[in-house]
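Left out: one protein chain. Kept in place: all the others.
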Amino acid sequence: MTLWKKNDIETAMECPMTRRRFMKWLAAAGVAAAMPCGFLVPNETKAGIVYEGGYETFRNACPRNCYDTCSMVTYVKDGVAQFVEGAPESTFTNGGLCVKGNAYIRKQYSPDRIKYPMAQQGRGSGNWKRISWDEALTRISEKFIEINEKDESMLGLALTKYSGNFGITNYGVEGMFSSLGYTTRMVGTPCWPAGIDAQNYDMGNMWCNDPEDMVDARYIILWGVNPAWCSVHTMKYIYEARQRGAKVVCIDPVLTQTAAKADEYWQINTSEDGALALGMARHILDRGLVDQDWVAANSVGFGEFADYLKQEVTLEWAAEKSGVPARRIARVAEEFATADPATIWIGYGMQRHVNGGASVRAIDALVAMTGNVGKAGGGARYGHLMTWGFNYHAMIQQPPKGAKGFLGPTAKGEFDFTKDAEGPAYTNRTLNINKTARELLNATDPPVRALWVSCKNPLSQDFDRNQLEKAFKKMELVVVVDQFFNQTVEQADIVLPVTTLFEEWTVNVGYWHYWLSINEQAVKPLHEAKSNIEIAAALSKKMNELKPGSCTFPTDIDTKEWVAKEFNKGVYDLFGINSWEDLKNGPKKAKANRLAWADGKFGTPSGKYEFRSDLCAEHGFNALPKYVEGRKPYDKLRLLTPHTQFGLHSQFINLDWMEDFNPRPYVYIHPETARVRNIADGDRVLVKNKTGEVTITASLTDNVPVDAILMYEAWFKNNPYNCQNLVDDTSADMGGYKAGAPGVAIHDQFADLVKA
Amino acid sequence: MKKQLGFFVDSDRCVGCMTCAMACKNQYHQEKGVVWRRVYPLKEEIYPHKERAFYSLACNHCEHPACMHVCPVKAYYKRETDGVVVHEQEKCIGCGNCIRSCPYGAPVYNPVLKKAEKCSFCHQRLDANRLPMCVMSCPVDAIQVIDITRLDSTGLVQFAPGFPKQPALNPSVRFRLPRLPEVVRRKTI
Partner (left out) sequence: MDPAEKTTLTLLRDFFLARSGQDLAPACMVLAGDSPAAARIGRTDWDEAEFAFNRLFVGPMALQAPPYASAYLETEPRLMGESTLKIRRIYEMAGLSSPLQGRLPDDHIGVELDAALGLSNMAQTLDAEEPRVLWRYFLHEHLSAWLPQFIDRARRAEAGHPAVDLALDHLETWLNRQQSKEEGKIQ
């Protein structure tokens, strides 16, 4: 008889050969005889081919709301994701991820993940009971049916969902709601709507060149955008352009990491971007540097715009408004107008103002009048949705027969690619997502009774947090679908665990680059997590069990098949593939559409670039891209709450890997601002305004202007920090046209601070 | 001269995004608090804008590694083929000599295993013809693998400001220093 030693056991755990030798005893003893366990079962795994030491690889795509939407490769061993890399086939991702993407393994296997459906006894009490999926869905369905019986519609049921997961099948959440009947939807976006509308007025769509063509630019202005943190894969193209001789100018209220890599940085007075752009435009006009041929052939209304500039704009006025010296404005205006091609990247930060849309229109005009629209290496770059032509199979669902809904005006989000239905009088009731708190509180007839939260963490991301807490209290049922116990889950009645990118099938495209990636299921869902469409199917099954015909969502779905159903010939042709399965060999880049407006055929009513937009005037704004005043300060210092490099909204920052590099939040204060308040570096300070307050550690830096303070939007684990305590829900000017609701003036906030 | 691999730290390109440091964790799953590669912000005396220029540093795989010389149990060796300094953790007794003697703070203490550990230059990846994870992951090519013996070092420095000057160890690292943008500030208030 072999005498097995400790070492042998350890070797056997590592080495399949030894293990097999060890296991010979099983055949002799007879396994069944030895079955006293209540949980474990006889091992029936067949001896398949195992490449010991090797990894299986899977294709994934980062589904976060990010310019870069990276194509990933996941290395799996023993059914466990071990590490990730960027897909080498994508020239954009180029084999590397970012600090967030490299933390995904930690996100997947964090002991902190939400594991089971659970119900809280008393919102915010922390008293949670584990319940089965069946019980969770029964409770939810019963409530939905009760609402329907009470109100004779499903309008008491509201959905708030945005960008937590941009995988296309996740639009099945909207599909689930449509399949229940006519419901209440939070519509709009806190992100980019003012700029979308501005570009639609000017050009007839939001459309920008492939960022990879920035290498051909001879002049690059990075205007209110911080790619060094928020689109780190684009930086290499900016560097390459610079190496080929381009000048890079960065305009931002904050000396960002991107500013530090520019040739020239302008610390602009926040929200005066329009004045600055118009000052440059006036100077270009005065110097005769307008591209007259392009303007004559491709635009309307330039004469009126030129008259406006001559009558109401001067270089000195622009200098005074923006804080940038007139001679600087003049020089960069001349350089920009004479470089060929020249481009401006318009960031989302600069349009989160009450005059944000107007400012984007002024910048668009600057690019157009110099003939840089429609050129490789040129363009007014903002974003695009040219690669999003999926079937939206998961999203498009029909209401049950006889469903009643809302009669009145409704809005549509920018990612809502469904066609407007013909005929039916009933619709969903739409509420402004940027005013979630007050809309939930004020909705009547019927009131909002139940709220479903998915791909979103409203209590960390939505505005006027104090009001939002009140709105949550008013709900009869709050269901939150999430992965971690964030501030919204704290206020839920029922939480449902949702899959990570490694655990579900889906497909992803970006709104900046032109790549298409498949997202394969790389590992089994941990614990009891389900994907959003699986949740929808399970809910539908339960609804129909309790009340036949109450939900049209298919009850038995194969998530892989559902990915296939998102594809069509248009997508295949655009990306030059024969089948979606081709994407298993790597991501693909669009073959067309990568050069915006090259043919001079614009999507505006006139078919031209519209310096004068009557549609814009019809919507209540100026027809010309005129200067619009910013918001009047309501406190001593401007408060900026932009994105951090360590997270995407409220994801990633809570992970302990990330805490190694970003352990706590700070408020960044100019040393002079701190000095007069007797605040030293590292002090605890109380930041306060009319909306609320935040206690936080001070970090002194002259990267921020003397009249502003800055804190990054974030959700930290074990830390009550929330910048939305200080941000009200004042709207940006534009956004209602294409995004369903105006944007929100996130950077038009004010506050003061004292030593805590 | 034999091959000596090292890191080229291009602070002119580096945006301090910490991708390299996290990529290392992605590959090796170090304990919380144990970090092999760090992205150090430069002090304001060296670069005037706070937290806007960085050195990404891990083990420098020195020609004459202090860690190797002070280790009482020969847990360190230097690879003949490429000069990579490897720490064999199973031999380590956790005495801390290497941690105290490295001027660059490369070996760090793992409080769970009660042993030292450090950047391996991903030598297993190198042997499989793959770049080290930090280098592969850098989105702006700000850290690169170089062979010190065959390097055109024009414009590069070995002892960048703030980086401990230890010529006797001859660290296998070269730097390019960060640029300074022309800064136009408002003269408000």
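Lettered A and B in written order, each chain numbered from 1.
Basically, a contact is a pair of C-beta atoms (placed from the backbone, for glycine too) under 8 Å apart; a residue touches a chain by one contact, two chains touch by 3 or more.
Quick caveat, the model's predicted, so the values are computed rather than measured.
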Which of A:G54, A:P111 or A:P720 contacts the chain that the document leaves out: A:P111
Contact residue for the chain not shown (choose from A:Q121, A:N466, A:N568 or A:N585): A:Q121
Touch list for subunit B against the chain that is not drawn: 29-32, 34, 110, 112-113
Hidden partner chain, residues of subunit A it touches: 1-6, 9, 12-13, 19, 22-23, 25-26, 28-29, 31, 33-45, 78-80, 106, 109-116, 118, 121, 126-132, 485, 489, 495, 497, 523-528, 656, 717-718
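Rule of thumb we're sticking to: only the chains that are shown with their structure count from here on.
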Footprint of subunit A on subunit B - complex, ascending: 13, 15-19, 21-23, 25-27, 29, 32-33, 35, 39, 49-53, 133, 136-141, 178-179, 181-189
Subunit B-touching residues of subunit A, taken from the complex the two chains share: 83-86, 94-100, 102-106, 228-229, 232-233, 235-236, 239, 250, 255, 257-269, 323-325, 328, 645-646, 656-661, 701-703, 705-707
